[in-house]
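As you look at this complex, bear in mind that one protein chain is not there, while each of the others sits in place.
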Amino acid sequence: MQGLHDVLQPAGPAAAHIATLWWLTLAICAAVFIAILVAFLIALVRAPRADAATPPDLAPLGSAEPRTRLVVSIAVACSIVGLLLLLAGSIAADRALARMPEDDALHIQVTGHQWWWDVIYDDPQPSRRFQTANEIHIPVGRPVLLSLQSGDVIHSFWVPNLAGKKDLIPGHILTLRLQADKAGTYRGQCAEFCGLQHAFMGFEVIAESPQAFAAWSDAQREPAHAPSDPGTTRGHDLFLTGTCMMCHAIAGTPAGARAGPDLTHVASRKWLAAGAVPNDPEHLAAWIRDPGQFKPGAQMPPHAVPKDELDALVAYLETLR
Amino acid sequence: MTDAYVAMPEPAAAQALERTWRDPPGFLGWLAAVNHKSIGRRFIVTAFGFFVAAGLLAAVMRLQLSRPDNHIVGPDLYNRIFTLHGTAMMFLFAVPVMQAMAVYLVPLMIGTRSTAFPRMTAYAYWVYLFGGLMIFIAFLLAMGPDNGWFNYVPLSGPQYSSGKRSDFWAQLITFTEVSGLLVSVDIITTVFKLRAPGMTLARMPLFVWAMLVTAFMIIFAMPAVMLSSTMLIMDRLVGTHFFNPADGGDPLLWQHLFWFFGHPEVYFIFIPALGFMSSIIATFARRPIFGHTAMVLALIATAFFAFGLWVHHMFATNVPDLGKAFFTAMSLMIAIPSAVQIFCWIATLWKGRLYMTSALLFTLGFFFILVIGGLTGLILGSVPLDLQVHDSYFVVAHLHYVLIGGAVFPLFGAWYYWFPKITGRLMDERLGRWNFWLFFIAFNVTFYPMHHLGLEGMPRRVYTYAAATGWGPLNLLASVGAVVIALSVLLFIVNAVKSLRSGELAGPNPWRAPSLEWAADSPPAAYDFAAIPVVASREPLWDARPAPSHVTGLATDVREGVSTTVIDALPDHRYTFPSPTPWTFLAAVATTVMFISSIFTPWAVVWGSIPIIITLIAWFWPTREETAKHLALEKRP
Amino acid sequence: MSATHPPYPLGAAPAPSLETRGAVRAGDALDVRALPSYGFGASSLMWWGTLGVMAIEGTVFAMAAVAYFYLRTQADEWPLGVPPPKLLWGTLNTLILLASAIPNQWAKRAAQRHDLEGVRRALPICIAFAVAFIVVRAFEFTTLECRWDTNAYGSIVWMLLGLHTTHLLTDFADTAVLAVLMFTGPLEGKRFADVAENAVYWDFVVLAWLPIYAVIYWAPRF
Partner (left out) sequence: MRALLVLIGLAVALGGCDREERKLAKLPSAAPSPATGERRGDLQPGQKGSGLEQTTSSRSFDGKNAFELAQGKRLFRWYNCSGCHSMGGGGMGPALMDNRWIYGHEPDDIYRTIMEGRPNGMPSFRGRIPDAQVWQIVGYIRSISGLAPKAAAPGRNDGLAVTRPENERERATPRNAPGSG
């Protein structure tokens, strides 16, 4: 799966604050490490060699070794100073994170499920809310407030390029602030172990220009169009009379179950199965037929469907853009 | 001066002591043994066995992760493997092996003949062994736990973890806690009350200090996880709601209780290793450790700080701001006592004369590896940085740098150092050096790349990853390193077996070390010391022999020792140690039956207690024969 | 190099003589033949062992109480959907437990005097008290107004009460076994120390009850 995922290439203020702190911390730690290592190596080189017959040096028993004590005390004092610097840096970065602007923030509810992400774009006007899954579009330069909750076990929302992680905990609603300053596709993944397919619980955050975002969200608000040709109509019927609608929802049809990801605009997404499978007709068909080959243990059951039915179903799903 | 420290007994007295203190003969006698060296040896070997088993699991994981989209093991098996790897390394190897070393070494180091409660030690060993066997058997039967060594609810709770997998994990905790807590009580009492006359607290070796501090930490930390694992098994078996958010519970309660134990746990692995370091460095730098007092205070300070940073495992949950600042500060401040110790050791090395042995090499490895691990620990203690690297491979790298660099390297050093004491033969130095350099280089090859993997966004506990993530090459490198680590551990085993058979005979004090265990024979006689030594120095074997130099007047036909006062180690009374008994073993069997049965039915707690009570009464009930012997020696206070 | 030591920072005071409690210097050795063969209180190893066990169990109680208040912070109302436990049986049991400290103290004093008759008189009274508070404890469970699986409140109060009940039962068993031993033998002086230490443990069980009683019965009223 493509897309950046790197802590040290921040694409937004939250990650940037942390990256700055990272470089500061790394510099201090590297200096400390080198100092200790050099002292240690000098000690090893300069100390004379001994063997089992060498009598022990008991002089230290009688003396407090004031010079050594002084040197060690200075070293300890230096470490305390270094630690205080780190503490100050850490608290400053934490403050900066806490002060990130929230005005005009975009509100998004993310619910973690085994093993996919349910995404609801909030809006004061209920009719303007919409639901999608595993792909989060955000406008560049606008703060985003994510409210994170869990539908089952604990998950953790992590997009390294944009912000630190935050857990999704049953019984709690946590918020995460982030913002993208650069357009791009940023990969995220569940960071808290959540069972069989923890490894493939990915998602993408796509930061785009406000215009592109507006266009995208308008498209997402539209319900699915009724199929127009016989092939896709058959797929539509199969979807609604078979097993699909037991778990999935497509706005504009009777399918409204929420056990699996919302499929209203499934064909507009880049990935299937929370980042595990590229979204093209062949992979979609393969996924429907046997999800276990991609994500063993996934909740979606296999379907030994005749080829013509599978093709019709895929053809229909491909219309959901 | 070394060899003559403890007066030689008359042969007849030595024979009588040998008869009194040796393990009873035969297989039943083996089960009944309570001698701290027999139990200690078994404990060490068992813990090493679990280390190898858990290491093999790690090898399978590295094999699986060596390339992207690998399907050597599926997600279910992988989850069981990484769970058992972590669980076994933490609960069946790292903590018990330190206690095992203490059970063997502490009585020798403080100049007595046994731990305070030898039967309890034996019972603790059996319980530990049975618990460990239980979890590995469960693993082989597809019933092994699969939710990580931290076993977070609700994933491990009744709704999301079917069957008995989590329950086996919870009961493993009960087994190891019972064992660990009992050994801790034993160690504290031994250290407080059985030190050789004259060994004031100030004269106590640093390793003994380390174990004393560790034992206290265990007593105050382990109950938290014992409580939480009990809550978990009750949630799963009898429908309580401790972790059910819909009925007033909270999954975060688990995390608080677990990490209130889990973070100090790192330090009960690390602090004993600091004790090894001090023992080994003093001997091979040929001088007393610089800053003994500072070292002791640093150990104690570490123990206190260790209880104040559990929340840094939970920064990604909702922690209030003030709390975050506090826990960040604590997480950084705990570096100070460690820094003090590191500087004192460097000063010791700087001013010493170095006897380069494999034992010293392994402890020197600490300076490179642990320092990196400690510094990355500061990164994890800082809230903003933690939010990025938490639960990523960066943490995997960090924790292995800390635990392997901070505990396993000193432990291997300790094994090279005390092997001659325990077996009477020296280990092969040439193989030892190969062992060290292979381990040291391979360790860094394996774990250093994981820092970068974490920064590149690789989360922990994934059974595989897609090729497009770009994580493949570094993972392959790590896997190659892991193979070499396995080779180096194999080399250690070869060295140990070979040396056991044909190693050079060591004599009582091959390294010319300062502490009392080196005054005993190698291997020590069943009674440790023919005469209990009297101590007037912190480095008794380096210093001149004090006068009086040893204790007389102890019975030879009963297991008798001197109990001394807590601080000044003045003679207080003659203490009679209990004799071998098979009831400790039987009590452990009864305990095992109860613990395992209670996985399946809560009523096992009731009926399973009856055999335990019976075996415990039989264990405590005095025999007329022994009582008669005691009465002959009795003197009222 | 000398046998006497330069002062160490931690051991600055000169080492006191080792010839205490009957230990005497005999040439190059320290003869301990005349030392007592057991001790009471801090002198006894078993006392320290008991103290260790009490520290462990005290920590368990403390952790359980912390869990209680943690869950309370998560709740909108407390107790959750049920009235607080009725005071009658719990308070009665508190009184019984406190009263049991008296015969327990007799047993301890008698043991310290090596007064076998005294111990034999006191221990059965202790056991009678133990039976009483275990029976009353059974009634206490009925006053909780909820089951362990009602909700998290029920779970934690059952756990607190259950934990303490386990201690009542073990303490009862300890005392009973010890009492039988004191009547049947084989006896030696050390058994008196055992009786004294059992009394210490008993005191712990009684004292540990007071905060638990406060948490279970009074915390939900405030």
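For clarity, chains are labelled A, B and C in written order, and residue numbers in each chain start from 1.
By our rule, a residue touches a chain if its C-beta (ideal position, glycine included) is under 8 Å from a C-beta of that chain, and two chains touch if they have at least 3 such contacts.
In this text, all values refer to a predicted model and were calculated from it rather than measured experimentally.
**Q** Among the chains in view, which touch the chain not shown?
**A** Per the touch rule above, the missing chain touches A, B, C.
**Q** Looking at B:Arg42, B:Arg113, B:Arg165 or B:Arg353, which residue reaches the missing chain?
**A** B:Arg165
**Q** Using the definition of touch stated at the top, determine which of C:Ser37, C:Thr150 or C:Thr175 touches the missing chain.
**A** C:Thr150
**Q** For a quick check of understanding: of A:Val76, A:Val119 or A:Leu196, which residue touches the chain that isn't displayed?
**A** The missing chain is touched by A:Leu196.
**Q** Thinking of the whole complex, not just what is shown, which of B:Met143, B:Met231 or B:Ile485 touches the missing chain?
**A** B:Met143
**Q** Spell out the interface residues on chain C facing the chain that's missing from view.
**A** Per the touch rule, chain C residues meeting the hidden chain are 149-151.
**Q** Kindly note down the residues of chain B that lie in touch with the hidden chain.
**A** 74-76, 137-138, 140-143, 154, 157-160, 162-165, 235-239, 241, 243-247, 585-586, 589, 600-601
**Q** Please identify, in ascending order, the residues of chain A that touch the omitted chain?
**A** Looking at chain A, the ones touching the missing chain are residues 170, 196, 238, 241-244, 246-247, 257, 259, 289-293, 296-299, 301-306, 309.
Keep this in mind: only the chains that are shown with their structure count from here on.
**Q** In angstrom, rounded to a whole number, how far apart do the mean CA points of chain B and chain C lie?
**A** Once rounded, the distance between the two centres reads 28 Å.
**Q** Would you kindly tell me how far, in whole Å, the mean C-alpha position of chain C lies from that of chain A?
**A** The answer is 51 Å.
**Q** Go ahead and note the Å separation of the Cα centroids belonging to chain A and chain B.
**A** Averaging C-alpha atoms per chain gives centres 37 Å apart.
**Q** Which positions in chain A touch two or more other chains at once?
**A** Where chain A meets two or more other chains at a single residue, that happens at 58, 61.
**Q** Which positions in chain B touch two or more other chains at once?
**A** Where chain B meets two or more other chains at a single residue, that happens at 249-250, 538, 543.
**Q** Of all residues in chain B, which touch chain A in the complex?
**A** 74-76, 79, 147-148, 152, 154-155, 159-160, 245-246, 249-252, 284-288, 290-291, 294, 316-318, 321, 324-325, 328-329, 332-333, 335-336, 339-340, 342-344, 346-347, 349-356, 364, 367-368, 371-372, 375-376, 378-379, 382-392, 454-457, 459-466, 468-469, 510-512, 514, 538-539, 542-543
**Q** Using the touch definition up top, name the residues of chain B that touch chain C in the complex.
**A** Touch residues, chain B against chain C: 7, 116-117, 120, 181, 184-186, 188-189, 192-194, 197-198, 200-203, 219-220, 222-224, 226-227, 230-231, 234-235, 238-242, 244, 247-250, 253, 256-257, 260, 292-293, 296, 531, 534, 536-538, 543-554, 562-563, 565-566, 568, 570-576, 613, 617, 620-624, 627-628, 630-631, 633-637.
**Q** Which part of chain A faces chain B closely enough to touch in the complex?
**A** Touch list, chain A to chain B: 1-2, 5-8, 15, 17-18, 21-22, 25, 29, 32-33, 36-37, 39-40, 42-44, 46-61, 65, 68-69, 71-72, 75-76, 79-80, 83, 86-87, 89-91, 93-94, 97-98, 114, 152-154, 156, 158, 160, 163-167, 169-172, 174, 187, 189-200, 276, 296-297.
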